[in-house]
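Missing here: one protein chain of the complex. Every other protein chain is in place.
Up next is chain A:
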Amino acid sequence: MTALLEVEDLRVAYGKIEAVKGISFKVNQGEVTTLIGTNGAGKTTTLRTLSGLLKPTSGKILFDGAALDTVPAHKIVSLGLAHSPEGRHIFPRMTIEENLLLGAFLRKDSAGITEDIERAYTLFPILGERRKQAAGTLSGGEQQMLAMGRALMSRPKLLMLDEPSMGLSPLMMQKIMATIVELKASGMTILLVEQNAQAALSLSDQGYVMQTGHIVLNGTGADLLRDESVRKSYLGED
């Protein structure tokens, strides 16, 4: 397995408070890799650093052979890394279609863009039905679909999904998880951050457990699901 993303001894701080305290992990080509952990473990901070919104204090980020840690945020997507942020962050006063088009902001191939928009509508038919509707009027689950669809519009090599199931109904969560499986089957490499550890680990190839800024455990998704401490801390079992 070749690693598409390699993170080495990454440290990130907000002022004097260090949120990520020297973590290392890999995301292999074609696999789903999950970071799990409780609130404040540093998962979102890690993703925001990978996409350039935060600057690391030290450490290395190697993506597809290139160092990312000094690249400004707006240039990262063109390298093939797309980020669907926590809380979805769709553009509320634009239509669904305009949101999707912004996902392809740097692309010039209008035929390919049209094709990818149709693909997003096939993946999420509800978005196609409401393409001219302001995105702010969508339900939480629909907004999540839009955020994922928008991230895919850049034709990324690596898709980062931050808490895609947060605040969703169980039914909607199943739909989102099924989409992740579908994307993986189509060959997409995915870095997933989830609080719903059960669902996330069962579809992951690799998993890392984060705790207060450190990675405390890692293994295959199946291994972690069987691990006693994971079961206790994250799967709610005694």
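Keep in mind that, in the parts below, contacts are C-beta pairs under 8 Å (C-beta built on N, C-alpha and C of every residue); 3 or more make two chains touch, one makes a residue touch a chain; residues count from 1.
By definition in this document, contacts and distances are computed from a predicted model.
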item	value
Identity of the absent chain, which is to be given by its UniProt protein name, from "Cytochrome c-type biogenesis protein", "Spore germination protein", "Branched-chain amino acid transport system permease protein" or "Bacterial membrane flanked domain protein"	"Branched-chain amino acid transport system permease protein"
Residue among A:G52, A:G149, A:P164 or A:G213 touching the omitted chain	A:G52
Chain not shown: contacting residue from A:V7, A:V77 or A:I96	A:V77
Listed residues A:L101, A:L123, A:M188 or A:L203, member touching the removed chain	A:L101
Residue ranges of chain A at the interface with the undisplayed chain	51-53, 72-78, 82-83, 85, 89, 91-94, 98, 101-103, 105-106, 150, 154
